[in-house]
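Excluded from the complex is one protein chain; the other protein chains are retained at their positions.
Showing subunit A:
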Amino acid sequence: MSTYGTTRHHNAPGSTTFSAKERVTDYHTTLFRRLTWEGTVPLEIRVDSKELPANSDRGLECYYMQAPRVSYLPLLMPEIRRFLMDVVFDEAAAKVIKEEDWWFESEEGALLKWHWPIGLIYDSHTISASVRPSSSQLSASTTPMRLNLHLASPPTEKLLQSPSAESCKQAFMGQLKEADFIRWGNTKRMTGLRKVDQDAIWEGIKEHNFEHYWRVASKVTPTAGQTRPQSPPSGSVASMHGRAPSAEPSGPPDRDGAYNVRSVPVRIYLPDGPVLQDLVPPLLEDGTCHTLSHFLSSHIPLLFPVLPPPTPSRGNSNSLVSRTPESAYALIQGVRSPPESEMAWLGACLAGADGWLNVCIGISRG
């Protein structure tokens, strides 16, 4: 991550023309979106041994896979099913097994939600392990996440949703629209998509196809131009707060830019809950960028105490600010994220496929 950060910084200042600069920015946006998209997590799926049908091959009831972070458990079912049918169950059992009754638990017995992205399930598991005794934490960080697959009696009330790909799609579209509303105060961008495009966005997830997904998603996701609005569009609330003069060249105001949204769709996940959500404007009242560290210290100050203001050297990303040892860290797409990251940029480049930026908080150990 730091390598890319350095490259980005290296290209940013100085004499590049606007068009050249924009090209660089596009390259970086695509790069981080691609990294987010290609991210996978290791899973070990084990059928609850008490529920294995008679005549199952008990030596093979474990299935290992790398699952895309942007995918969902219902979308993994066909692959898991194929494995179980081919290798573990005999023909008689295969006939009576009903996929609608399947559900997953973590090794610790936490119910895994059908409508959470797999990357979020994994990161949420990681941070929950960070507050448990160190032995279990060690195993969590060195082995795949273990999922127990149950074949019967799903706790329907708690799962809130049936395991079908169709209801997963509905939930996913709901999240996309909610994110759209958070950003712009309406869902015009989403509802403006033709049905065929709305379907294509989900097909992109199902097939894990970056190009197919982004062909449509780019119409609803803000652009991540590095050039921030020098003067916010007139009439907006932000125009009441002057922005510090910037030496950087600035292009025409980008109406769909990440720094022009009303708010960034963000949720904070704490170990074993709760989940916190609030409006997160991309710029602060004084016109400076809303950083991850500001965001965390204003929402969970007990874990991220407010630090004395840093020296005003702007854009000096190499300076090693000496900090007191932190008790907590922020995990975004599985990556410990630097406190100076800007919320607008994170929202445009590291959000999940559903448009949401998931910030998982883990607890540090000495």
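Throughout what follows, a residue touches a chain if its C-beta (ideal position, glycine included) is under 8 Å from a C-beta of that chain, and two chains touch if they have at least 3 such contacts; residues count from 1.
Rule of thumb we're sticking to: contacts and distances are computed from a predicted model.
Trainee: One chain of this complex is not shown here; going by its UniProt record, which of these names is it: "Pyruvate dehydrogenase E1 component subunit beta", "Par-6 family cell polarity regulator gamma b", "Ubiquitin-like protein ATG12" or "Putative apoptosis-inducing factor 1, mitochondrial"?
Mentor: "Ubiquitin-like protein ATG12"
Trainee: In the whole complex, not just what's shown, which of A:51, A:101, A:178 or A:203 touches the removed chain?
Mentor: Among A:51, A:101, A:178 or A:203, only A:178 touches the chain that is not shown.
Trainee: Have a look at A:165, A:284 or A:300 and name the one touching the chain we're not showing.
Mentor: Checking the options A:165, A:284 or A:300, the one contacting the hidden chain is A:300.
Trainee: Which of A:131, A:152 or A:306 sits in contact with the chain that's absent?
Mentor: A:131
Trainee: Determine and list the subunit A residues touching the chain excluded from the picture.
Mentor: 106, 108-111, 113, 115, 124, 128, 131-134, 158, 160-161, 170-171, 173-175, 177-178, 180-182, 186-187, 191, 198, 263, 267, 269-279, 300, 302-303, 325, 327-328, 363-366
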